[in-house]
Every structure is written in structure tokens, then in C-alpha cells.
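Only one protein chain is missing; all other protein chains are in place.
And then chain A:
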């Protein structure tokens, strides 16, 4: 098969933002979409008009260029990393057929029409059509969790015509033409035709292996490439990752607009003042002639003032913020406590822009499999014939003899093996274990590395765990043939003839096999949900009560349970039944329903053997993390593709659901019933709730309400869930589909936000994203989505903050996420510690940056009132520039990088402090304008006090009076002292960098001034204004005395207020800061633990409702697959 046409795209993929050619355009476009940058550009341009600028024409353009340069370097650096990760993927190796041998090539060098050999557990490099595999009939298993999030293995099968091409020679002989559909993004459809030996054969999704999915349980496959690179369905599905802007940034932008309005107003006032003042006061005498005659001069004057005051908006803010965020992200990346040693994976901040949102999260949307759980099942406990066994028996569960001689507690599995030989219940145990080893759809594969000698390939991990469990208990499943299975018990092989298989599906909730035992007896083995098994039991079943008790106990621990039952079937009954079965199996219409009906007729009069309990292994620390996050007032919604039972199960095991919670389970089939269900529940809930909650009103976030909330701060619509009964909502995918429709979405949201936990089961990837978007649309809360698979990408991109689980290969979510962590539990430190730090740091940085510029540049405004509105500057141009670029740039950076409101341990210990960020208590409109007003106050006080002291007095002991520049320098020094002291005042955590940035910066100014004033005019020819100013100043005492008293006066207010707040308007964080500082022991957490213990006792007394049935299994078709296998046959080596 050849493909000479080169019109197909190459197999390289690129997820990078820029390339060499587009960089400049895209970068500038992005930068100048920020108001601030446009403003500064315009200012810089105005400054170039001769005569307009009171300052040196370069004083805006240079800092702006610097700011842009720094951003550019950062962008290039971040994009470089994307290029590198693309390269990693593009350079992966794959075997490609060349001539009649397979040669290793890089992914990037693949072309449409190449035949590749993909080996077990590796990813498909492109979209492929399956030709043949190591398994019979060209079967293979694939895992598509990266595409759709379903963790069940799926079966793909090549065409029978190509199935025999099982070695390189054979496959190299293939000649024909493959016609494929146009590349598209539909994951579930495919149309194509392959022409082989003159015969046209249709191709279906059943032969399709998509890029992004993984070959599983299959040694190798041969396949032919049909789509490459960006033509693959995976890449066609990729949406460009959205640019996310944080709330803090949005609010800052809006406030900048307001400040800009103030600036315009000030400039207008001054330019009008200029116009009139000139006529009124300024005599021709001094100006010789009227300078100002035309009205257009007002415009000129206006521009002059814009330039003079433009620094009210801190030019360096954007770049400082970006720099600090980048620095913070590096610090997060290098946190060793959120580094996963086993997989050598550190936490990665991919979008450093979003760090502070980590401190404001209110809702977490979490995927289940791979995020909360490891997707590893373990056979943990069982009960057989009234006796309970556990793999590991903890001390409090050991067997104790009760008063009436009845044994209570658990035996361990060793005792189980012993009992199977000698105990009174030995027969049942044998049956139980045989059932586990026989009744399933697992395929064994010999493997020396595995302790049992076999690897079990199961499309359902539950089944795999059960078969493996049976094997460890001595019932080893060894061989599967189309018509029989063989198990090994104590070295003896036993072959069971597989007569019939009644498949598992979600309505039957059970699976049965009819086997003929080696002894020739016909037996029915059934495993399934407790409800369906119990109603099919024979009259006198001795173990029902005990088994039910056990089931409840398992369920409270979040284990998945199955009941096991059996029946001996008389030969004649079987013969009759088999006829009916054969008939149903060959019926042309409604075959599945017919089969179900027939199965029903034999699954009766069962004898209950016992039950199994499987643990869906949680990731480390998940329950603890969920509990802590709940204390931090973060609501967790689990969105999973699993079935309802499984999901509830996990909910309990990870402590998301607790026994005290009332579950609202919504499992409706139609639009109307769903609506009725939700509205009824909502109404009855509202009746019992405090009125402030029930009167809550969700509003769609239209453009105008969004802006309103940015201007006036966010409305607090969050509910204190402590005020209402604990609730949890469990909703099925189908009902959810209806609930998300426009007429119901508000009701649904209202109901869901009243619940402490929400579990959505069987949701599609699209629904995951829709839920996130729904909450985003109607609330102002910050949302975080966490997941591991490609099916989570939509939700990760929709949420404010997307977190991906990284560390295991091929996890798509991590690539499109903003943060990648190795374990769910790392969220705890990421949010509570790093998030809080970032939020507090950045809030302070922004507030302080505005404050410092206002405190400084408003003095220019006050001065303008004293110089006839002429736009004269008080400070020398380069001094002004140095203010923003040198002397006050480090203190916000140090606060932004190093300040810690509390240390990591305290933030972790007191999760309730997280609410500060959630409620935006550090940065909101009130506080922002508070700081701005404080800046105005400081500038006013500084200007006027300096003026009183300096205005016309003799300032040195040799009789000199001060000139304008001298006054400017004094004022500048005082402003610097005030502003840097303010930085000290807001520092919570003083380290050496704080010293450098504050005291150091002030010293640098005082020492640097005379040096600069001496060198710069002489060598560079700039700043002639500074010549000779510093000597008279420094030698006169006046200067030093003024620099001491004015800042103390200004900051007295701040100091008193800070102290007053701590002692007379005390908040939690004040107390915790004191606990940290003075190492005060806090017994409260322990008391809380005590409270919980009491609570637990109560909890046990409550009615137990759940018996924990859960099972994940593909629906239908398993019988066909397993009947195709004969594991005694050697597989082709390929």
C-alpha cells in the first residue's frame, strides 16, 4: 500500500502560542489590549510633541519599553517550554514498516499510509485503522480515558480479511487502496473503505484506533495511518486554550479606568486653571508678552498635565505583577512538600497568571477516577456462610467471643484458606471461591513476574480484583477456551465447561454462568447487586441476616460490594432452559431483551454464599484533604463517568459524603419528572431554611452585571451552610442533561449550592464543562476544576483555575491545565498555603503600588496649585523615573514574593482562614479606595508640611534660601521615607530582603543622590538640575530634622489604625498570627477531634441505608469476546 500524494499534513503537532514570524504581531496585540499599556503609549507619544512635556521626553517611553521587554522575555521563555513539550511528543519512537521489516522512527516522521506496529501500553501516534493484532480474530483492547474519560477497556477488532497478517512479511505484502473520510472531530463515527484484492470492504469505528488512546492488554497491533498531526480527531477536538484573566486583574483594570477618569478630571481642572490664572495674574511685565492667547493652548496644557500626572497609574504595576507571579510560580514549583517522589513529579504552575485565584476558590469540580481514586481495585473483605474475613484485620476488629458464644469480628484470609479445608462452612467456601474463579469475563495471560503466575486482563477492574483475589486464596484461574475455563486448586487442574453466559448489564445488575463441573454436575453461579440477588433466593437461606449486616458495614467504609449465590440445576431443567436460551440467542428482534428474560427464568431459588467487598483504592490522603477543604468552606462537586452506585460509594469512602448527610438522589428519566423532582425538593428545603438563604436571587452575569460587580465589588451570595441541615445531591447524567436546560438550570443551581457535596454521575465530558459554565454564569465564585483525562479538558478550560493530575504518562489534562499536580492531596497545600499566600501578597502588591504612586505624584498636583497651573514639575525628570524603576520597585516585589501572612503550618492548621480570600477581604473596592484616599492624605500632608517648613525660610547656616529643586529633593526624600515605611508597616514577615528593599532603598537614595548629582551632569550631560543641591542640604540640619518628623506624622495614622484593628476589631488571622509568633498552644483542634468522636457514636446509631453495591462493567458483548479466546494457543509474536 503506498501513498505518494504528499498533500496530507505532517505528524508534528504544535501547541505553542508563537513562532518566530508571528511573535511580534501577536505579542504586541496582546500587550496593547491592556488599557494601561495603551495609556502609557499614548502618553509617551504626546511627550514627543515639543514644548508639551514638563519632563524629559524619554521618561515614559523608556520604562514602557522596559516593561514590554520584560513581558516579552517571559512570554518567549514560557513558549519555549511549550515548544519543548511538543518536541518531546513529536520525538517519541514508533515501529514503522519499511520494506518488510519494522524500523524505529520518530512520531514526527510518520505519514498517512504508513503501517505501524504499536506495542502494549503505548499510545497511538496518529489515527489508525487496525489490521491485525496479537490476539485472536484481530481483537485488541484500548483505553480511551484520555478521550472520553471512560476507564473501561474497549474492544476493537480488525477486519477478518486482514486478521491473519500477523508478521512483518505478511503485512508487507498487503496491496490495496484505503479511502478515508475527511478529517473531522467526531470521536465516535468513522467511515472509510478499504479495497483489498479487488474487494471493497467497509471500515467502521470498530477498526479505528485514535491518537490519544492507549493499547491495553494486547501485545501488539499492526495498523495503518489514516490521519496525522493536526488532522487527528484528538487534535481536531482541541480547542485553543482560553486566555484566563484573574478577578484581581479584572478589578484592577476597572479601577485603573476610574483612576484614569480622576486623572483626566485633574488635568482638565488644571488646564482650565492655567487658562484663567494666566489672564488674571500674569503680567506682561514678566512674561513680556502674552504667552497664552489661543484656546488651543488649553489642549496643549491638558496634555502637559496628563504627562505630569500620568504616574498616578503605576506603569510598573503590570510588569511587577507578572514578575512576582512568575516568581511565586517558581516557588510553588519548587515546594518539596507537593513534589511526588514515586513519580519524580514536582508541581507545575503552567499559567503563573492565576496563582492568586488559588487563594479564592469556592467550588472544586473534581473528576473521580485517576484523581480521587487510583483506578486500582483490591479484594479486601468477604463474608462466606456467616463468617467474615478480611485481608487485613485491625486490632479493634479481631474476633471476640460474645456473651452467648457467638463470635463477632473478622478472620484473616489465612484462616479463610484453613477454613476452606476443615471448617463446617468449608463447602460454601469452596463454592464461593470457585464462583469467583469461574464466573467472570476475564482473560488470563501467563506471566512469570506476577505472584500468581498470571496477569488477568479484565475490561472491568472489579472483576480483575475478584479473580486475582480468588487466585491468592488458592483458586487460580489459568486457562480460557471458547467453551471452558480451567482453574487450578491445590495443584489440581479443574476444567469447567461453560454452558451459558448471562451477561451483565445495568438493569440486570448481575452476571451468571451456567457451568458443568468436572464432576459432571450443572451449576448456576451468579454474582450481583444485593437487591437483585436477595429477591431471587430460595426460601430458607441461613446466611441472609449476617450477610446483610456485613454489607452495611462494608458500605459505611465505602467498599464496593457484590453478593454471590449459586444453585444446582437438574439436567432436565437445564435441557429445557437451554432450548429457550438458544432460541433467544438466535432471535432477530429484541435479542438482548429476550436473553434477559430467559436468564431471569433460571436465576431463581438461589443459595446465598456470601458477599465480597472491593476497595476502589483512593489516592493517598484524599479523605483528609476533602475534610480540610470542607473546613476551608470549599465545596466539592464530583463529576464522574461512573454509575450512580459507584459514585455514591466513592463519596462515602473519601468522606465527601458522611452518614449524617441526607442524600438527595435525582435519577429521573424525563424532562418533566426531573423538573418536578428538583422544584419539589427545593420548595420543601426552603421552608425549613433561614430566610436570607431562601431569598437568594441568582442573576445571570451579563456584561453589565459583571462590570457592576467589578466596580462595586462582588455581592456576597454565598450561603453559610452551617445554618442548614447537611445535604448532598446525587444526580444522574440523564437527569443532569435535563437539569442543565435553560428552564431548569437556575433551580438546579440553587438546589446544588445548598448542598455540601454534589455528585454527578455518568456525565459526559461536555456535561462536565457545562456544569462548570453554569456555576460560572450565575455566581461570582472562583471555580477550580481538577482532573486527569482528556475528558476533563473541557471543564479544566472552563473553570477559572484548571488543575491537572500529572506524573502518569499521557495524562492529557495536565497539558491543558493551569496547574499540574501529582496527587489530589497536594491541593490542600496548593490552595490553603500557596493560594492564600499568593492572594494576600498580590492584593498587597497592587494596593501598595497604587498607593505609592499616588502618595508621590499627587504632590505634583498640590504643587500645580501653587505654580499658577503651569505644569511645572517639582522633581527632576530622572528622579521621577528612578522612583518607579529603582527606589520603590523592590518593596512591592519583596512583599509579592516573600511576605507570609502566616507560615505554612498555621495556614494548614486553620483552614477557616481561607475564607479571607474567598470573600475578597483583602482586595475589594472599599479597601482599594481606602488605600487611594490614604495616598491622597499622605501626599497632601507631605506637600503642605514641607511647604510650611521650607517655603521661604533660610535653610542653611550660611544664609541660603531653598530653590525649587532643593524643595523637590526634600519632598522626594520625605515621600520615599513615608512610602518605604508604609511597606514595612504592611509586612507580616520580615526577612533580609525586606531590609534591602526598604531601608536599603532609602539609604541608596540618600547616598546615591550626591554621587549622581555630581557624575550625571558632568559625564552624561543629564540632570543638570541636581548640580550642587545635595551639599547645602546634607550639611544643613533642617533637612534631617524635616525628614524625621513629617513621615512620623503621616504614618501615625496608619500605625494607630493597624493597632486598633488588631485589638479592638480582632479577626481570626490576628489571633493566629499571635499564636504563631508567641507559640501559643491551641487545644481547640483536639477538642474538635473529641467532638467528632462523640458525633461518630451518634452516627453509628443512625439508620444505615446503603449496602454499597457497585460494579463497573461494559455492557453487552463480553460473551462474544471471551468466547473468541483460547489462551492455550500461542499468540503470534508479530
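Heads up, the rule we're going with is that a contact is a pair of C-beta atoms (placed from the backbone, for glycine too) under 8 Å apart; a residue touches a chain by one contact, two chains touch by 3 or more; residues count from 1.
Basically, contacts and distances are computed from a predicted model.
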Seminar exercise, completed: UniProt lists the protein of the undisplayed chain, choosing from "Thioredoxin domain-containing protein 16 isoform X1", "dolichyl-diphosphooligosaccharide--protein glycotransferase", "Ubiquitin carboxyl-terminal hydrolase" or "Transcription regulator", as "Transcription regulator"
Seminar exercise, completed: By the document's definition of touch, the residue of A:512, A:900 or A:973 touching the omitted chain is A:900
Seminar exercise, completed: Out of A:67, A:1038 or A:1122, the sole contact with the unshown chain comes from A:1038
Seminar exercise, completed: Of A:954, A:1007 or A:1020, the residue touching the omitted chain is A:954
Exercise. Out of A:35, A:275 or A:339, which touches the unshown chain?
Worked result: A:339
Problem set entry | Contact set of chain A toward the excluded chain (per top definition) | 54, 281-289, 291, 304, 331, 333-337, 339, 341, 344-346, 627, 630-631, 633, 658, 720, 722, 726, 756, 837, 866-868, 870-872, 874, 898, 900, 903-904, 910, 912, 945, 947-968, 984, 987-993, 1024, 1027-1029, 1031-1032, 1036-1038, 1041-1042, 1045-1046, 1048-1049, 1052, 1055-1056, 1058-1059, 1062-1064, 1066-1068, 1070-1078, 1080, 1082-1084, 1088
